[in-house]
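With one protein chain held back, the other chains of the complex are shown just where they sit.
Letters A and B mark the chains in the order given here, with residues in each chain numbered from 1 onward.
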Amino acid sequence: MPESTFSLSDIANIIGAQLRGEGNCQIKGIAPLYRAQQGEISFITNSQFRNYLSTSQASAVIMSAEEAKHCKINALIMDNPYLGFAKSAELFQPKLTIQHEIHNTVVIGEDCKINSKVSIGPYCVIGSQVEIDENTVVGAGCIIGDGVKIGKNCRLFPHATLYNNIKLGNRVWLHSGTVIGSDGFGLANDKGQWHKIPQLGSVIIGDDVEIGANTTVDRGALDDTIIENGVKLDNLIQVAHNVSIGEHTAIAACTGIAGSARIGKRCMIGGGASIVGHIEIVDDVILVGTATVEKSITVPGIYGSGTGLLPFRELKKVVVRIRQLDDIVRRLQQLERNEK
Amino acid sequence: MPESTFSLSDIANIIGAQLRGEGNCQIKGIAPLYRAQQGEISFITNSQFRNYLSTSQASAVIMSAEEAKHCKINALIMDNPYLGFAKSAELFQPKLTIQHEIHNTVVIGEDCKINSKVSIGPYCVIGSQVEIDENTVVGAGCIIGDGVKIGKNCRLFPHATLYNNIKLGNRVWLHSGTVIGSDGFGLANDKGQWHKIPQLGSVIIGDDVEIGANTTVDRGALDDTIIENGVKLDNLIQVAHNVSIGEHTAIAACTGIAGSARIGKRCMIGGGASIVGHIEIVDDVILVGTATVEKSITVPGIYGSGTGLLPFRELKKVVVRIRQLDDIVRRLQQLERNEK
Partner (left out) sequence: MPESTFSLSDIANIIGAQLRGEGNCQIKGIAPLYRAQQGEISFITNSQFRNYLSTSQASAVIMSAEEAKHCKINALIMDNPYLGFAKSAELFQPKLTIQHEIHNTVVIGEDCKINSKVSIGPYCVIGSQVEIDENTVVGAGCIIGDGVKIGKNCRLFPHATLYNNIKLGNRVWLHSGTVIGSDGFGLANDKGQWHKIPQLGSVIIGDDVEIGANTTVDRGALDDTIIENGVKLDNLIQVAHNVSIGEHTAIAACTGIAGSARIGKRCMIGGGASIVGHIEIVDDVILVGTATVEKSITVPGIYGSGTGLLPFRELKKVVVRIRQLDDIVRRLQQLERNEK
């Protein structure tokens, strides 16, 4: 593919950094510090890697002012070099050429409003009364149910599935295998057998949401499942019916969120977390990976769960001792009483 | 879509409730108590929400006899109001109009027995010797392997995948992204390398089973993987080879069940549970979410695992102390000996 080249001063402008060094240095790629070559830009976000700076062949490095004190390489200096890396990487990513074409194999239902500036790949199946707005790209083999509304500049990767009546905002990305709007797990027990509860709600997804591969978001039972603006979900996450996730919350892979849980804004949830249903997590909570949330969290902060990792032989002893904890405390109390 | 309307006495008959109030009151929808409007029915299953009763605009509420003492609204009284909610919601769900049509893009193999009263969506691929019985609906893009047998009134949502020779009973629902019959994880170690064990068994699924989005059910190695009648599986669950799951057991999302585990009837398994292979769980066991089952459970009851959630700073101390538990007990014993 054709290479893009930018001058260092252009990159400084684009990413909002202060340039120190040769502004007309030509940059044609981005690479990690340990292997960046001449003509490439790199970045450093952790002083732990400072020793790479002295040996790196990179033509320039994005870094903090503090870091810049320690090196003489061309520097793009900014408070948030990681953001600078993100913005620089955008310059060198393969361009997506949108062809504004609906492949002739696409099956489309009745009464749809498909903007003329969209791209829809082969073997997509689109229901009736579907709306898709401009510059949205639907990959091959996506299936979109009746009444779905998709905003502008969205991107559905191949094999995304949307059940009926889902709403997506603008700039929503759904990765492959994502399922949005499947039935919530609603069951009433009728003398030992399960009676399915129809799931009559929907899923409402805001703007700038990205949802990872094979993640599932169930539709609500009566009300809707809500994913607010700017939420980022990684792969293989379960979002159950009637969950709401607040703006700009990011959730790492393999996390499960049970029904009607309400998660605040700007939360960061580590991988493999489990959140029980019908609880509330306030804004600005950080959950360490594998945290298990069994009741509401009312105070922002960092939370976690678990015993950590142990050699298995020791773990087996610990598991025995944990069962004796109540007894241990009683014996301790007895000793304390005897002291008096 | 056209609205359905039912009189309150009709609803009482349908859901098996005792009517208290205006039987000819017309109901045209269902909503949660906090936002139900005139013309809508609602329900209360938890006395915690009793205060909503006094202000609700609902035209009628499904409730227990106990709850009915506390309100004057039109009431449908029954022992299990949650079941009443389930049955009422069915009245107001969008009707699925089955068109008994096999889309002209469907690829079908040889020697199939496809009932004339089925619906198969665009771009489905169906192998040879497949049988599909009446009133079954296969959504777009489903792939059904050779020799698969599917009963009556089943519903496969788009992008369900069935490997060869799977058997589904009647009224089985498979949600999108579900994979049934993939190879079990069978490996023999041959001097440090893995030798694949062919998976020659199948998956047998009973009647009235529902399987959630992106859930995977592996085929057996020699015997079959068995999912009995009335089992309900949520999303993103792994059912490994040769597992059997007893009648009317319900399993919440993100649970993993390892090979040859046998799970009893009427169990309720919370989300994110992990069940090791080659063990047995008796009937009527309840596992709280994230429970980890490492050996057989022989006594019905409620079980769980884990430390619960802690502020991360405290968790780090706990993780250290847990490693000292054996030492703590020894020191306690020493003190006790000194006492004597």
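Here is the rule we go by: a contact is a pair of C-beta atoms (placed from the backbone, for glycine too) under 8 Å apart; a residue touches a chain by one contact, two chains touch by 3 or more.
This structure is a prediction, so every number in the text was calculated from the model and none was measured.
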Which of B:N170, B:T216 or B:N229 contacts the chain that the document leaves out: B:T216
Subunit A, residues in touch with the chain not shown (by the definition above): 30-32, 35, 80, 82-83, 85-87, 89-90, 92-94, 103, 105, 121-123, 139-141, 157-159, 175-177, 208, 210, 212-214, 230, 232, 234-236, 248, 250, 252-254, 266, 271-272, 289-290, 306-313, 315, 319, 322-323, 325-326, 328-329, 332, 335-336, 339
Absent-chain interface as seen on subunit B, which is shown: 107, 123, 125, 141, 143, 159, 161, 163-164, 177, 179, 182-183, 185-190, 192-198, 200, 214, 216, 218, 221-223, 236, 238, 240, 254, 256, 258, 274, 276, 286, 288, 291-295, 297, 301-308, 310, 314, 317-318, 321-322, 324-325, 328, 331-332, 335, 338
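Heads up, the rule we're going with is that only the chains that are shown with their structure count from here on.
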Whole-Å gap separating subunit A and subunit B, where each centre is the average of the chain's CA atoms: 26
